[in-house]
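Every protein chain but one is kept in place in this view of the complex.
Order of writing sets the labels: A, B and C. Residues in every chain begin at 1.
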Amino acid sequence: MSAVTVTVEKPAARRTSLFLRRPNLVIGGAIIAILVIIAFVSLFWTPMPPGKMQIIHKLKPPLAQGLLGTDHFGRDVLSMLMAGAWNSLSIATVAVAFGASLGTLLGVTAAARRGVFEAVAMRANDVIFAFPPILSAMMLGALLGTGRFTAIIAIAVFMVPVFSRVTVSAASQVWARDYVLAARAAGKGGVLITIEHILPNIANQIIVQVTIQLGLAILTEAGLSFLGLGMAPPAPTWGRMLADAQTYLGTAPWLAILPGLAIALTVFGFNMLGDGLRDLLDPREKGRT
Amino acid sequence: MKKRPLLDIRGLTRDYVGNALFSRPHVNRALDDLTMTVDAGTIHGIVGESGCGKSTLARIVMGLDRPTSGEVIFDGDAVFRLNDKELKRKRRDFQMVFQDPFGSLNPRHTVGRIVAEPLHVLDVRPGRAETRDKVAAMLESVGLTAAHAERHPHEFSGGQRQRIAIARALITEPKLVVADEAVSALDLSVQAQVLNLLMELREKRGVTFLFITHNLAVVDAVADMVGVMYRGRMVETGPAQEVFASPLHPYTQVLAAAEPSIEKFGRPASQQKPIAAIADIGVGCSFRNRCPIAAARCAVEQPALRTLSPGRQTACHRAEDLLPSTQPAKARRI
Amino acid sequence: MIVLLLRRLSSLLLTLLAVSALIFIVMDVLPGDPAAIMLGTSASPDTLAALRHELGLDQPLIIRYALWLGGVVTGDLGNSYTYGVPVAGLIAERLAVTLPLALFAIVLSVAIAIPLGVASAARRNSAVDYAAAFVSQLFIAVPGFWVGLLLVLVFSVSLGWMPSGGFPGWHGGFGSSLGALLLPAIALALPQAGVLTRVTRSAVLEVLNDDFVRTARAKGLPRRAALWRHAVPNALVPVVTILGLQFTFLIAGAVLVENVFNLPGLGRLAFQALTQRDIIVMQDVVLFFAALVIIMNFIVDLSYLYLDPRLRGRSR
Partner (left out) sequence: MTGTPLLSVENLAVSMRLPAGGQMQILTDVGFALDAGETLGVVGESGSGKSLLSLAIMGLLPGAATATGRIMFEGRDLLALDDDTLCSVRGKRVGMIFQEPMTALNPAMTVGDQIAEGLVWHEGLSWKVARAQAVELLDQVRIADARRRAQTYPHEMSGGQRQRVGIAMALALKPALMIADEPTTALDVTVQAEVLDILDDLRREYGMALILVSHDLGVIARMCARTVVMYAGRRMEEGPTRDVLTLPLNPYSRGLLRAVPKRRTDGGKLDTIPGSVPGFARLPPGCCFSDRCPERIADCQEAEPAWAIPTAGRGVRCIRAMQEFAR
């Protein structure tokens, strides 16, 4: 059946229906936007300095002392959460930036130059893929000492095979298209074709993968800092707040609930954003993870 | 002295080693010692069923795939002896049109950028303004308008996209355009429009077309010369009108008989024996198992392509029996 | 068929070798001297040197690597610096906790995800579909170890039904030990179930659009029969692929969940070895985990042969 052309809606109708037509995009985008704002704000202002201890006010429930209560050292939970937002988001973003760019580069090059390079790249992927971030963080932690830098490397290294696999399969499909043959017939080499034809046509899939990996990076960072492999104290991270809360589970349950909620909300936001972007960018791909 | 052919293909062979995951690798011979020539300013048809190697031929002529052996001499230069730089400069003279209108245009680029892409081949690339004018003129000449340059491929129908692809192929004023099934994906009425365009371009601009398709009727309507291919080999060549009027190879006959047409109602008597499931490669003529007039010799010796009458070549031991009886006796050399 | 297996097997061994080399080099570069750890800092230099010689630590890297590898192949993983007992025994003992936990989690996540995924694909854009989408999004977003904390908070701290952690060991009765693994397995299974549901849903949706499902309907099969007899079997390949990949995340999750429920599993062992600088144990456990992941991927590849006849090539 020939392509069915749809008439453009009136502007007024379009604004309200954006939410109806793209719920994922709007919800996910809103959550992430709020978190990013909180993270930046926390660099300049937090209700209380995150590290300030007031032993006399320790283990106070929400609203009794500060909006969200205090922890076992009397530190203000809200301030710690805000600072934690900055740490988690920054680590995740930098890690994904490294992982995505290296992984995509590796994937695109493997797709362009088949044969030995691709085989070696895929073999290297299998090796790296055998080291979940927790394990590699343990090894690197022992080597370089735990901290922000180790967490970023551990998360980013593991992400390279993920991105290169997605990129290789997507790029190979584009290489098989006739318009790439036409480009070769126009005397263009592998690099130029990759930049002009391959990357623009796989950008959608990479963008969607970036949002999904950002969510996973947040989860992994939380796990690392829960085990004490993340940033060194006293810098507040959601993961370590959960670790500290474990011993006070009975007396101060909110200490365990609030950081977990923050993590879940952030990851939920990224995943919804990812779904929304996928539907927006590739309407045909609806329903595919 | 007869003018030098624009395209001269000698003994072209292309093997693909199927590195099957499971069984031992088997060699698939896509092209088997193919020799042919194409004269400038003609529409040279190549017809054959899928798997006969016509697309492989197209890719090798375009320098997009290397042959296992054999030569492609284009406009005096041996394409595969040129170094990269020379090949790139030579590419301005031969371009290609593809089958799938939806797969041959980059959805992310504007029509103007798509059509201008082959200009990348020129040593001295035209400036932005000059390019825009060149593209506008080319779009007009294929029946579109300059305004279309800003639009994207998804806004066009199949027929219009093929016109854009043709405009892209002609932007560097090439001598040869390889059209690989260029109209096969189009509907009847649109197909006729594009075929008319090709014929018009051949007259007005003297462009030579290597027109590859599986559809006999299309080749008969458009081509001056035609080559019939079967399992990687050229089995018959000659002026299209004559070849289809009185084919000199049993396979061409079987093809012509099998092709449904609006003049033939009801069911024709079946010309061919049932198609053997497994390919019969190896010694002898590869068509023998399906050939209505196969003889003992056909199973032993592979027939070479030979000239039976001026301008008419065929690769069949018993081609003489196919000569129409009116042919004067002396021409019937056994 | 055999050639394919051998080819895959050889690439498996090659990867394992590369992984072991990588681990060994990283561990070898680690600061901290095992001998000093074992004898304490007060020991005299020459007793330290004698111990280092005894442990063979003074030999060149390649020799030590070859010795370690030789040991791994024969099952002798060397002795723990801190406990002095063979590492192999330690790993076997801890494995008895982590492996059942992991399998329990896989069974749970498959039991939840496959039916939910298929149902939501079969009845697309229905209540089931939207509910499944929301629930799976939630499961994916929630960190496994936090779920563990919440489960402990609800079931042991406030309701008191379950122990808040620890592991009675298998000899203490099958029921009680399985009970101890229930909460950790749920915590481990939920995130995986979320991912698996979404993958199953999109795989089944994609296959439902294929022509052969319509051919099945044209044969007279009702919607349900076409779904289960034709669509689902062809959707298993992408699902199994994700199952294989998830195994890696499962192990990472196990380390965390074992920490929350202080289960004496392999994850805890690796973690303790890190804090005590017990390099030999760290090496072996990480290698063991990596081997587990690679073997799991090999099994997934094998399952492709069964699931997708196209890979089997020409049956004789």
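Note that a residue touches a chain if its C-beta (ideal position, glycine included) is under 8 Å from a C-beta of that chain, and two chains touch if they have at least 3 such contacts.
Here the structure is a predicted model, which means the values were calculated and not measured.
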{"item": "Residue among C:10, C:176 or C:215 that touches the chain left out of view", "value": "C:215"}
{"item": "Touch criterion as defined above, residue of B:190, B:235 or B:298 at the omitted chain", "value": "B:190"}
{"item": "Absent-chain contact - pick from B:159, B:247 or B:284", "value": "B:159"}
{"item": "Contact footprint on chain B, counting only the chain that is left out", "value": "49-50, 157, 159-160, 187-193, 195-196, 199-200, 214-218, 220-222, 240-241, 244, 254-255, 257-268, 270, 272, 274-275, 277, 290"}
{"item": "Touching residues on chain C - with respect to the absent chain", "value": "210-212, 214-223, 225, 229-230, 233-234, 307-310, 312, 314-315"}
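Heads up, the rule we're going with is that only the chains that are shown with their structure count from here on.
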{"item": "Whole-Å gap between the CA centroids of chain B and chain C", "value": "55"}
{"item": "Chain B residues counted as touching two or more neighbouring chains", "value": "none"}
{"item": "Residues on chain B engaged by chain A in the complex (per definition of touch)", "value": "59, 62-64, 87-88, 91, 95-96, 98-100, 103-108, 114, 117-121, 154, 157, 165, 168"}
{"item": "Chain A residues touching chain B - in the complex, by the definition given at the top", "value": "2-3, 177-179, 181-188, 197, 200-201"}
{"item": "Contacting residues of chain C [partner chain A, same complex]", "value": "11, 14-15, 18-19, 22-23, 26-27, 29-32, 124, 137-138, 140-143, 145-146, 149-150, 152-153, 157, 164, 191, 195, 198-199, 201-202, 205-206, 248-249, 251-252, 255-256, 259-260, 267, 270-271, 274, 277, 282, 286, 289-291, 293-294, 297"}
